[in-house]
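Of the protein chains in this complex, all but one are displayed in their positions.
Up next, chain A:
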Amino acid sequence: MDLTYTEEEQDFRARLRVWLGKTLPELPAKPSPDDWPGRRAYDAGWQRRLYDAGYAGLHWPVDAGGRGATPTQHLIFLEETERAGAPYVGANFVGLLHAGPTIAAEGTAAQRARWLPPVLRGDEVWCQGFSEPGAGSDLASLRTRAVRDGDDYVITGSKIWTSHAEVADWCELLVRTDPISEAVPKHRGISWLAMPMDAPGVTVRPLRTLAGSTEFAEMFLDEVRVPVANRVGAENDGWRVTMVTLSFERGTAFVGEVVACRRTLGELARTAKANGRWDDPVLRRRLGRLYGEFGALWRLTQWNVSESERTGGVPGIGGSVFKLAYSHARQELYDTAAEVLGADSLVLDEEWVLDRLSSLSYTIAAGTSQIQQNIVAERILGLPKGR
C-alpha cells in the first residue's frame, strides 16, 4: 500500500500542470450544447492540442501510436486535466476510449495504421453502433444482418441510442454474420466492423433525450456496403472483441468524472453556505456523506488502476463494482443539489438542472445497474447463472 507518487510521476504531473496553465486560456469559447458541429470542432481542436503536445493516446501502447504511459500516469493525466477544468473527451469518447483501444488490441497492422492516427489527432470521430431497438441489455440478440457479397458485407438493419452519430465519421458496428439458429449460441454469429458513416444507405435520425438535447440518434442501415477488410477480429468472433471493448468502457471511462464530481460537490457546499441551506443539519450531513463517498470512489479508481498494472493495462471486472457505486452516488449528488437549490432546481437554465437530468442515464448507459449486478454476482462472486 503506497499512495505516494514516484519522482518521475511527480515530474510528469508538474510538466502537465505547466502545459495546462499555458494552453487552457488559449482555447476558443465553448459552443452551445446543441451546436453539434461546433462541439465536434471544439472537441477535435482540444484533441489536436493534446496530440501536438504529446499527450494524445497517453495510455495506448506505443506500437499503436500511443505514449505507452503507465496506468498511474494516465490517472494523473485525468486528475490534472479535470482539476484544471480542461474540456472532456466529448465527441472523441468512443474513438479514444474504446474503438481505438479495441483496434489497438485486436486489429491488424494495416487497420491500426488506417484508423488510429486520425483518432489521436482528432481528425476522425467514432460512434458506437451496438444497441438495437430489440437488443439492449440482451445485446447478443442483435439482428442487423451483414451478408457477404464478394469483398463486401451488405448490411441491413437499425441501431438506436447511438451517441454522437450526427457528427461521427466512423461507427464501430456490431452485425450478425451468422443467423440466429438452434444450432449455435446467439453470441457466436456476431462480427465487429468499422463502418464509414457517409456510406450510401446510412440514415441518421436524431433522438431527443429527456434533457432536451440530441446527443444520440437512431441509425437506419439499408444495404450498406462495407469492405470485409473493415472487420476487426475474425468473422463471427465479434462478441469476444466486444467484451474487450466493454471492459475498456467500464474500466477507465469514468475516472475523470469522479474528480469532476468532487469539484461539483465543493461548489455545492459553497452554494449551500451562501444561501443558508448549510444550516439544515440533515442536508449538511448528506453533503458530508457524499464527500466521504466520492473520496472513497476516488480511492477505488486508484485501486483499480493499481490492479490493472498487474493485468497489463486491461481493466478488470472491478470496473463493474465501481460503476455500480459511482452511478448511484452521482445521481444522489444531483438530487442533493436540488435540495440545496430549492425551487430553482426546476429552472432549466441552471447548469445543475441539466446535469441532474443527464445523471439519470448513468444507471442505464454502458450496461444497466441490473446487468452490472448480474456480472458482479456471476463473474466475481461465482453465483450460478439463472434465468
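Criterion: a residue touches a chain if its C-beta (ideal position, glycine included) is under 8 Å from a C-beta of that chain, and two chains touch if they have at least 3 such contacts; residues count from 1.
Basically, contacts and distances are computed from a predicted model.
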item: Protein name (UniProt record) of the chain left out of view, among "Peptide/nickel transport system substrate-binding protein", "Acyl-CoA dehydrogenase family protein", "Glutamate synthase domain-containing protein 3" or "Ferredoxin"; value: "Acyl-CoA dehydrogenase family protein"
item: Absent-chain contact - pick from A:M1, A:A110 or A:A183; value: A:M1
item: Candidates A:T23, A:S141, A:S306 or A:S345 - the one touching the absent chain; value: A:S306
item: Among A:K22, A:R148, A:R208 or A:R270, residue touching the chain not depicted; value: A:R270
item: Residue of A:L24, A:A41, A:V147 or A:V376 in touch with the missing chain, whole complex considered; value: A:V376
item: Interface residues of chain A (partner: the chain not displayed); value: 1-6, 9, 72, 75, 265-267, 269-270, 273, 278, 281, 284-289, 291-293, 295-297, 299-300, 302-303, 305-307, 309-310, 318, 321, 324-325, 370, 372-374, 376-378, 380-387
